[in-house]
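Left out: one protein chain. Kept in place: all the others.
Each chain carries a letter (A, B and C) given by its place in the written order, and its residues are counted from 1.
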Amino acid sequence: MDQPKNKRYGMVIDLDKCTGCGACMVACMAENNIPFRDDDTDKLLSVSWMHVYRLSNGKPFPHAEECFLPRPCQHCEGEHGHSPCVSVCPATATDYDMHTGIVSQIYTRCFGCRYCMAACPYHVRQFNWWDPVWPEGMERALNPDVSVRMRGVVEKCSFCYSRYQTALNRAYLEGRRELSEEEYQTACTQACPAGAIVFGDLNNPAHRVHQIVKPDLAHGGRPRNPKVFRLLERLGTHPKVYYLTRRDWVRRAGDNEIQKT
Amino acid sequence: MKIDRRSFLAFVFGGAAGTALSPLPWKLTDDISIWTQNWPWTPVPPKGETTYVASTCTLCPGGCGIRVRRVEDRVVKIEGRSDHPVNRGGICPLGAAGVQLLYSPWRVRQPLKKVDGRFVPVSWDQAIGEIAGELRELREAGAPEAVAWIAETDRGTTAELIRRFLTVYGSPNFIRTPSAQDAWETALYLTQGQRATAGFDLERVSFLLSLGSGLLEGWGAPPFVFRACGALQDRNGRFVQLEPRLSKTAAKAHQWLPLQPGTEGTLAFGLIHVILKEGLERKPFVATRTAGLEDLKRNALREAFAPEAVAQATGLEAKTVVELARAFAAAERPLAVCGRGAGRVPGGLQETLAVHFLNALVGSVNVEGGVIAVPEPEYIRWPEPEMDAVASQGMQTPRVDGAGSERYPLARYLLNRLPEALLQGEKPAVRILFVSGGNPLYSLPDSERTAKAFSRIPLLVSLSPFLDETAAAAHYVLPAPTYLERWEDVPGAAGFPKPLIGLVRPVVAPRLATMPTGDVVIRLAQRLGGTLRAAFPWESHEVCLRQTLAAAWEPLRKNGFVLDESFRPQPFETASRKFEFGNAELKPLAEFRPHPAPGDPGVFKLTLVPYDSLRLTAALGTPPFLVKALESEILWKNDIRVEIHPQTARDLGLADGADARLITPRGEARVKLYLTEGIRPGLVGMARGLGRGAHDRYLAGKGASANRLLAAVEDSSGFEAGWGIRARLERA
Amino acid sequence: MFPFSFEWVWDLGHLVFHGALWYALSILGIGLAYCILKAAWQTARGEEEGHGHP
Partner (left out) sequence: MDSALIPKGVERCPLGRFLVFIAVVGAVLLWGVVAMFLIYIKGLNQTNMNNAYGFALWIWADLAVIALGGGAFFTGLLRYIIGKDELKNIINYAVLIGFVCYSSALLILAIDVGQPLRAWFIFWHANVHSMLTEVAFCLTCYFIVLTIEYVPLMLENRQLQRVTFFRHLAHNMHGIMAVFAATGAFLSFFHQGSLGGVSGVLYGRPFGFRSGIGIWPWTFFLYTWSAAACGPCFTILVTRITEMATRKKLVKDNVIDLLAKIAGWMLLTYITAKIVDTVYWAAVTAPAMGFTLLDFYTNNPGSAYGLWILIAEVGICGVLPALMLVSASVRRNPRLLFLAVLLAVLGACLNRWVMILQMQAVPVLPFEKWFTYLPSWQEIATTILPVAYGIILIAFSYRYLPIFPQEPELNPLPEGGR
């Protein structure tokens, strides 16, 4: 068999290392041509593929603790690629790629019904409420590998799919069909100054994500590492973004498990 | 033809049916949808060949290596260099947003001259000619010392060119932008006799004690410090943060001890007290490599630093202090650091000394995992310039900021004292001021007074890429290129424990009619002629740089940085060749007293403590991506949100999100409240970096500036030691 | 609606959905065509029936 095995690209974020600095957000904005507006303080109206949440342990001073939780698209696998958002899109503008496990979004096909936003429990999908406008000259910094989105469509993190394509093209030119771990990395992973983000193929035991998470691929990729958890595990969305922490309260704040399975 | 109803209906229905059956509606529908996919006002970035250029980031003193992605001649992204010793591929949010500074439409496009309060564009020739004329006039009047120059740093060829210019012109008033390094460098000089910057070998530490340092908020080179703190966790080391609010650093530390603000020095002495009393100091190191321990004992073993007294002052428990001291002393590689927040304020010298003494007691000075004196680079060896009589006389006059004077013998630069000096006398002591870094009109405390002082200067020249607050107040703005458009040598990286030289290189051709600061200096010297022209034999800054770096140029150009891998800490250079806890110069500093927050506690019941955020810049303009990434807990619409404890809010009868007026003895600001359990009751936490008067529409006019509310606090060495101010909140 | 888009994969869902859809549409179309054609025929024949309610 010459056909390469399917990939399951995923990410594990070490919440004990993440400092909440926002470098991942900015690197993502720069890589993916995310627009900005005069007032972006209302995060529910603002487009940012990566958002850093601030979690609190809810205890009073001086026992208060905080943790930062970066949230890219979770690239849910659901059952056999039946991710919450992909199945609901009426215009086939989003797709679960069985070869990579990446949930894509076709901006030119989306007509802005926002059903996928209602379907996503992670608020990953965001709507272009406004026309994207760059101040004169700043559009020069736009990345030609990623198309600029128009007003009225939904967008979200693509695990920097353009980087995957670029890496794959380069590999093909060199006569290879497989990418090495470091050849394809997302912008946030690469930028993270704390080294808190690890990205790779969950199907590949040689990759660090696999080694950290130890995914139970028969059960939707449930982590076998007890320090690793996923957001809303019990919904059965089977996200491919995992979180690593030693702190119990962080795990509890990140996932509402009434009964542990 | 008569049109009756029947034929009319037939025409309408037939026409409609005919059109519907033709391809026209389908074609139109399709065209319209294609049009929505390519709206002409939505930009389409042109494709092209992608190349990468290695350079160095200068947006903060961190000195990270960057990899700039270009598509044809456009810069599209800045990433961290994975082979760079400082950041190893990581990059901070500001560094990642650097492209937006390059392409900012709010950059200064050509030299500007203020005429009747408004800027008019002038040519470079005219601007340089007119400024040179003023310089010549002042020099001929015999007052060359009335020229001063505020620079970002005192390292590298640009800084040396400025310093050389001032020297040959006849002014001692070269001023570096203040930072926590000021106090650290002085502490190293006093105790170790070394003229060096403080490096911190954070990657090998096993117990990191931070006295208010925002290690994860911009202190040092962020990616280096971040990675080290992460590695500390992997090694199961310990990380304790002493800070009055639950900053991002405190949130990541293993232990957050919310001490009263301003008592960090007290706590350091308290720890020294316990260590000395219980004999926990690292005996071999203290016995063989230090001297003057008696002086420290005399000072630290006073009742004022006994655990109970320290607990009283710091708001911590006595047993916590004792436990902390024991654990710190017992750790394999303990290290204490200080320099509040991002380290942009020097802080008191005694406080830094206390922390340094603490390190010396546990043997963490000039060793692996400790504070390391990194020698200042010595590659700039130019022939001594020839000076005329005016210059020699001018150089004899005391510095305008008082640094090095009898009163402030230890300080080298005291920018914080400049406003005070400017306000003295009939005529201001500075007649011509150049500012090529630091944006003092925004970043110095007590902004109103600073602005008043600076407004007395007859000629203020700003050399900035942006129309920042200082540039806006200047008489001339000479636009400098951004770090992506020029050559620059960057010696050292803040807090990095090894000698390093990085190279900034032009990634794109200068976009606008800018001129590097070094070239402005050379042009001015050429215009002034005489000894000045003779002192600058280079035709441009770039040529000067190549010649200066000589043999180092090629490897630097090729690799982007030169790291001295073989570097080992140097021996102490004090008279005793040991680390000195006490000596003649230290003696006057022995009595440590914390600096109280200015203001009457009776009128101002609360205390305002400013804090730094990596998503906001201090002096530079914050680029739009960072403003976008700013938390809504800091900025909401156009209002800054200040942190207060819910109990404090209840006492004031104010709710979360409420509008309030924050009043200090220096000014008042409109704020919104953010209630959090992560701050000591009685404090008001306020982010630095907002309330910008100038800059782009994404930043300007948002929030309020903490510096406007703060007062300057001078410690006995002259350093800016302020950490907060008394304040009160009133319902708006 | 038609398998023109590049990632199209036929599955049972399409057959069921489109089967039901076109079935319904056909009934409507045929019904409507019947009514119109019959009315046209009747008009041409000059029939004077079909006044008022059924």
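Note that contacts are C-beta pairs under 8 Å (C-beta built on N, C-alpha and C of every residue); 3 or more make two chains touch, one makes a residue touch a chain.
Values in this document were obtained by computation on a predicted structure and should not be read as measured data.
In the entire assembly, the chain absent from the figure touches the shown chains A, B, C.
Although one chain is not drawn, the whole complex shows that of A:V52, A:A93, A:L142 or A:C188 it is A:A93 that touches it.
Between the chain not shown and the residues A:H99, A:H123 or A:R246, the one that touches is A:H123.
Residue A:L69 is the one among A:C21, A:M50 or A:L69 that touches the chain missing from this view. Where chain B meets the omitted chain, the residues involved are 29, 32-33, 35-37.
For chain C, the residues touching the chain absent from view are 1-2, 5, 13-14, 17-18, 20-21, 24-25, 27-28, 31-32, 34-36, 38-40, 42-43, 47-51, 53-54. Mapped onto chain A, the interface with the missing chain covers residues 42, 44-45, 53, 55-56, 69, 76, 78, 84-85, 87-93, 109-115, 117-123, 125-131, 150-154, 231-237, 252-258.
FYI, only the chains that are shown with their structure count from here on.
For this pair, chain B with chain C, the centres built from the Cα atoms lie 74 Å apart.
Taking each chain's centre as the average of its CA atoms, chain A and chain B sit 32 Å apart.
Counting partner chains per residue, chain C has no residue touching two or more of them. With touch defined as above, chain A holds no residue shared between interfaces to two or more other chains.
Across the complex, chain A is touched by residues 36-37, 39, 41-48, 71, 74-80, 87, 89-93, 95-97, 99-100, 102-105, 216, 222-223, 226-227, 229-230, 233, 246, 248-249, 251-252, 256-258, 614-615, 624-633, 635-638, 645, 676-681, 696-698 of chain B. Residues 14, 16-17, 19-23, 25-27, 29-31, 33, 36-43, 46, 48, 54, 56, 59-62, 64-68, 108, 131-144, 147-152, 187, 190-196 of chain A touch chain B in their complex.
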